[in-house]
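In this view, the complex is presented without one of its protein chains, the others remaining in place.
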Amino acid sequence: MIAKRTDLASEAHQLWREAAGETTKLAGVRAETVNENGFAVETVSILDEAGEAALGKPKGTYISIDIAPLMSREEGAFARAAELLSRRLQKLLAINDGETVLVCGLGNSAITPDNIGPDAVKNVLATRHLVERMPEDFAAFRPVAVVEAGVLGTTGVESAEIVRAVAEKVKPAAIIAIDALAARRMARICRTLQLSDTGIVPGSGVGNARSELSEKTLGVPVIAIGVPTVVDAATLAADLMEQAGVGESEPADLARFGGEMVVTPREIDTQVAQCARLIAYGINMALHNITADDVTMLIN
Amino acid sequence: MIAKRTDLASEAHQLWREAAGETTKLAGVRAETVNENGFAVETVSILDEAGEAALGKPKGTYISIDIAPLMSREEGAFARAAELLSRRLQKLLAINDGETVLVCGLGNSAITPDNIGPDAVKNVLATRHLVERMPEDFAAFRPVAVVEAGVLGTTGVESAEIVRAVAEKVKPAAIIAIDALAARRMARICRTLQLSDTGIVPGSGVGNARSELSEKTLGVPVIAIGVPTVVDAATLAADLMEQAGVGESEPADLARFGGEMVVTPREIDTQVAQCARLIAYGINMALHNITADDVTMLIN
Amino acid sequence: MIAKRTDLASEAHQLWREAAGETTKLAGVRAETVNENGFAVETVSILDEAGEAALGKPKGTYISIDIAPLMSREEGAFARAAELLSRRLQKLLAINDGETVLVCGLGNSAITPDNIGPDAVKNVLATRHLVERMPEDFAAFRPVAVVEAGVLGTTGVESAEIVRAVAEKVKPAAIIAIDALAARRMARICRTLQLSDTGIVPGSGVGNARSELSEKTLGVPVIAIGVPTVVDAATLAADLMEQAGVGESEPADLARFGGEMVVTPREIDTQVAQCARLIAYGINMALHNITADDVTMLIN
Partner (left out) sequence: MIAKRTDLASEAHQLWREAAGETTKLAGVRAETVNENGFAVETVSILDEAGEAALGKPKGTYISIDIAPLMSREEGAFARAAELLSRRLQKLLAINDGETVLVCGLGNSAITPDNIGPDAVKNVLATRHLVERMPEDFAAFRPVAVVEAGVLGTTGVESAEIVRAVAEKVKPAAIIAIDALAARRMARICRTLQLSDTGIVPGSGVGNARSELSEKTLGVPVIAIGVPTVVDAATLAADLMEQAGVGESEPADLARFGGEMVVTPREIDTQVAQCARLIAYGINMALHNITADDVTMLIN
């Protein structure tokens, strides 16, 4: 059988409802959708172990923003999305002025759909050294440290180990981890931005503590920000077969490419760059209480 | 109905046989496979209009090299593949020493799977100016001009128009055009290199003369070199449905992404770079009668 | 003797005055400086052959904008500079609505200080195909074609030949050519943007018609936009020797590196990117009569 995975709580919830019937009530999960700054924002709260089991994700709050208007270049969409992300991020972070934040870019910068994290942190303002050395000049800024954690295959070290090592030096009050995600449905690719207070648990609940980035393993709150950039080709195929009522048998051509082939937008390079820029703006605005125009002036 | 397209003559032939039954004889087409330098090399010759109609491609010779051993990093595979490509290219070119060749990289360098042509020409040696100005020092070299033709969306000019414009100045005896291709089956992606003497006819036979790069439109033989880097996601889905016996009805999720979503290897960045390097080596070796080691010394 | 070259008319004028004494009147040249949008804008008009001989540049208008405020990230400087460049460019272009413009990026994209032209054209909107095919939807836009002309060393074809070839197809009413320039003084590097209506004449008046991009060789007005990104190291050294009154004898260490070593800002990568972005914005705003915000929405 092919593993069918989504990193998005809102999609997991949607798939659950599709399977169970729209009227069924899912115990341990609360979901609501509002419109904010012109974007649909869905909050899925997993409240207890029943909710964890149903959606296959740990307890916590998952906010998903439908960024389709941004991708279709609606006028003003970027500034509105950045402002919305910034506001929601501040609420999740719940830290005091002056407390240090560590921002981590996860993923392999040499693989385009995996480059969201590394690309985003290029534009996150590092201010920790400035606040430390010139406290008066930088009184308006929070100390922020930035690390690109690399991937096991090119560093030989789990990215969670790198983050933990740096966190022990920097002693942040909170960590923000940015990563590319996987979705189940093509409609989600580069169209949903997810924010959560649960950290990043690759393989959801599989319990590989070495690779988990969470409050449990790092000792401080970990806010995860991600955008799905691919659907696994095998997942897509299995879903299609299921929709067609053909059952679970795996098409021959797919069996050979499990995990190796992905479905992704033709314009993935541009779309990853846009998502990374949005995330960087949202983070900079949230951490330093500044406007999008301030960010433009500071990073370009 | 979803258009199901392959740019590979060998795959078109294979699909025809799968549909018609292996024992059926296809009129107007001759195919043979040999092993050369450790690679399977299949030559499909389309001989007449019956062959053109059956395979949906113009008359001519199509050579496809199975480069899977290269991708799985078999020892020595790169040098053997470059030497094979070089020899086959020389045979197709059939030009005299000292005659000028124009090498064109097609495709959008900002879209990874489309970057084969632009990436390859970065390593093709341009010698036309050297041979012209220092004929004695460069007596061993053929005059070669290189152009990256861009794409309509970013230049506002058909790439064929750019190539024709440059060809009118350079007056080559032959043109080599490098482009990313589309395949029907995932097994082909970054695993088949196709060489043909028919030029490049995007949309096969649709007759958009403005975008056709061929002897008919450019006045000199056009050798095309390409590697498929994607399968259209809609094509994949339609094929799966067909295999499952569900017929042609289009899955809802796909209808919205026709042409926009592609299936591609997770490691497409690396694989495109490797294919582009192979093509550049093969071209340099063929045009100047030099070894892979000579190329390494000249381009690095 | 070391050749001491500047591509900037305003600098050539300044050097002339330094040598001749500030009170001397230079025949055949008129210069004036105004403040516009918060930038010093100097116009040097070379009126006749006497002026040509004195400054070593062809007759015409040379506008130089002091972009130092942009580089020191003064608030709002980017938008003010883009608007200023756009207005001055429109005045020099003097073409009618609906007439086609060809924009050319010159220089070697693999050499950072030479990458101004190639980097700028990445963000110039190509609209020729859109206006042609969907005239009603794009009625507000001028047809613009964009070409990256490459360099002789990597294409084997003079960039002027490429531009001429494309111009013969596109038949523009005017050409804009973007290139990196050389200055004599470090203070000019990435601090002066020059606009001129004389085209680009590499080697000023040396008369290499093959490499000249001008109305004389291309048949339509050629507006040149450039920013100096390097000072030749030998030029710097010779100037220093002269200032120190040591005369023209060439320091031993320099003799070996003539033309090979350049003086450039440590942060040249960022500064080239900023200049290229400014030029792209100015061109887009001028050609389509749009605002900086429109450009942001269209290119990002």
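In this document, chain identifiers A, B and C correspond to the written order of the chains, with residue numbering beginning at 1 in each.
Definition applied: contacts are C-beta pairs under 8 Å (C-beta built on N, C-alpha and C of every residue); 3 or more make two chains touch, one makes a residue touch a chain.
Predicted, not measured: the structure shown is a model, and the values here were computed from it.
Of A:Ala120, A:Val144 or A:Ile178, it is A:Val144 that touches the chain left out of the display.
Of the candidate positions A:Thr6, A:Ser86, A:Thr112 or A:Thr127, contact with the hidden chain is made by A:Thr127. When the whole complex is considered, the residue among B:Glu32, B:Glu75, B:Asp97 or B:Glu136 that touches the unshown chain is B:Glu75. Here one chain is not drawn; of C:Asp48, C:Glu132, C:Asp269 or C:Asp293, the residue touching it is C:Asp269. Residue-level contact of chain C with the missing chain is found at 110-113, 185-187, 189, 230, 233, 236-237, 239-241, 243-246, 251, 253-254, 256-257, 259-270.
Residue positions on chain B in contact with the hidden chain: 73, 75, 78, 274, 277, 297-298, 300, in rising order. Seen from chain A, the chain kept out of the figure touches residues 110, 122, 126-130, 143-148, 150, 152-158, 161-162, 164-166, 168-170.
By definition in this document, only the chains that are shown with their structure count from here on.
Between the Cα centres of chain A and chain C there is a gap of 43 Å. Note: centroid distance chain B to chain C, computed from Cα atoms, is 38 Å.
Counting partners per residue, chain B has 110 as the residues that reach two or more other chains.
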